[in-house]
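Questions regarding the structure given below will be posed in turn.
Here the complex is missing one protein chain, while the rest keep their positions.
Showing chain A:
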Amino acid sequence: VCTHRVRSCSSIRFIKSKYVCVFDKSALKFSHQQRLFRTSAVSCGQIVQFKLSDIGEGITEVTVKEWYIKEGDSVSQFDSICEVQSDKASVTITSRYDGIIRKLHYSIDDIAFVGKPLVDIEIDASKGVAPEEDVVETPPMSHEEHTHQEIKGHKTLATPAVRRLAMENNIKLSEVVGTGKDNRILKEDILNYLAKQTGAILPPSPKAEIVPPLRKTETVPAAPKDKARKIPVPVSRPIAFAGKDRTEPVTGFQKAMVKTMSAALKIPHFGYCDEIDLTQLVQLREELKPLAELRGVKLSFMPFFIKAASLGLLQYPVLNASLDENCQNVTYKASHNIGVAMDTEQGLIVPNVKNVQVCSVFDIAVELNRLQSLGSAGQLGTSDLTGGTFTLSNIGTIGGTYAKPVILPPEVAIGALGKIQVLPRFNGKGEVFKAQIMNVSWSADHRIIDGATMARFSNLWKSYLENPASMLLDLK
């Protein structure tokens, strides 16, 4: 390891120094714009070699680990350029200049040397680094003219910012009518003035007759108002919206969605919706929740919905089937592997509870807990995510009433559950009572399922949930 401290020369060497002798020195003072001789054909700035500065501790070489910019990018002073590493120290190298990156002297994993060029930056011609560089366009107004301008003996008032704006645009303040207090010239006035120009900024000619527009306080009798008074017209400037479109490739979870949904398109969907009175179920769950908690399980409504669906599928097995690719055969699946749509940070996933037909409501709750915690940790396995035969989507936890769910192939039916709302309903005696109402929206594959089947299944499912005690009769 070399411990000899390198005295890094941080002075900048200009490429142009070789070529300046070509020009007559006196010519520098008169010329409008200096174009320096350069090898690059495209631009007009000055190339500066930005050297890798001293890291400290006698370090002479580092490894380039990451570039934050590429050739052609523009950088501002203090922007990060690259990350280098030396002996357990990671160093962020920032730019000393504003300009455009023209050359990267190293690739990733190359060894870079302290004191040697790291990147070449082309500095903006107008922000010349060296005093010798003279970029002079049409001669600007001299300062004096802008500090106190007088129109017919009156001083014009304007803030320094406004004066600068006028100076940058070669506008004589005397030509602008101020609309501010005491005829103060505002920024809007300058912009108005510019808007009225043809577009080109003409260098003011001292000899030209300039007739300033009449000021507000002056009255011109007999002349029509709109000519005499200069009413400040708001200039409709395009609103500077800095947002840009952003295009990204479709990857990951989105890709999975694209595949699934494109396949789902082939299925002719029909919908069937209904409303369920969950008043009794809500009460039942309240009673059972503490019991489940004692067993260490969180009991939501889903286990009931899932078990009721499975009971329904026993009566209407076509809803738990699968149609083959050629629509030649229907396979009636023996297992009720009911999928539960889950919203995770990365996107939508649908794990399923296996063999609901032999599970108790509590078993389903346990399994749901397991799937939910794995899902949020991003650790669901392939077996959890495959083999589903029927799906329920509890979109109501986020919101909504009716929905139009999309069937997940190779399944043939899906149900979307809306949120539970407290709504007034009539009971058998014609009295209004508070009911806990939830909406369900079914979608089914019309190639093998007809409306009547879907309706009957839904009615059965609904009856189990509206009268939970009836589930007891049919539980296996």
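In this text, contacts are C-beta pairs under 8 Å (C-beta built on N, C-alpha and C of every residue); 3 or more make two chains touch, one makes a residue touch a chain; residues count from 1.
FYI, contacts and distances are computed from a predicted model.
The protein name that UniProt records for the chain not on display, among "CTLH domain-containing protein", "Synaptic plasticity regulator PANTS", "Lipoyl amidotransferase LIPT1, mitochondrial" or "AP-3 complex subunit beta", is "Lipoyl amidotransferase LIPT1, mitochondrial".
For the chain missing from the display, the contacting residue among A:S322, A:Q357 or A:Q421 is A:S322, taking the whole complex into account.
The missing chain, though absent from the display, is touched by one residue of A:I111, A:A263 or A:L291; that residue is A:A263.
Check A:S76, A:S90 or A:T159 against the missing chain and you find that the one touching it is A:S90. On the side of chain A, the interface with the absent chain consists of residues 55-57, 65-66, 78, 83, 85-92, 94, 108-109, 249, 251-253, 255-257, 259-260, 263, 322, 324-325, 331, 346-347, 349, 377-383, 385-386, 408-410, using the contact rule stated above.
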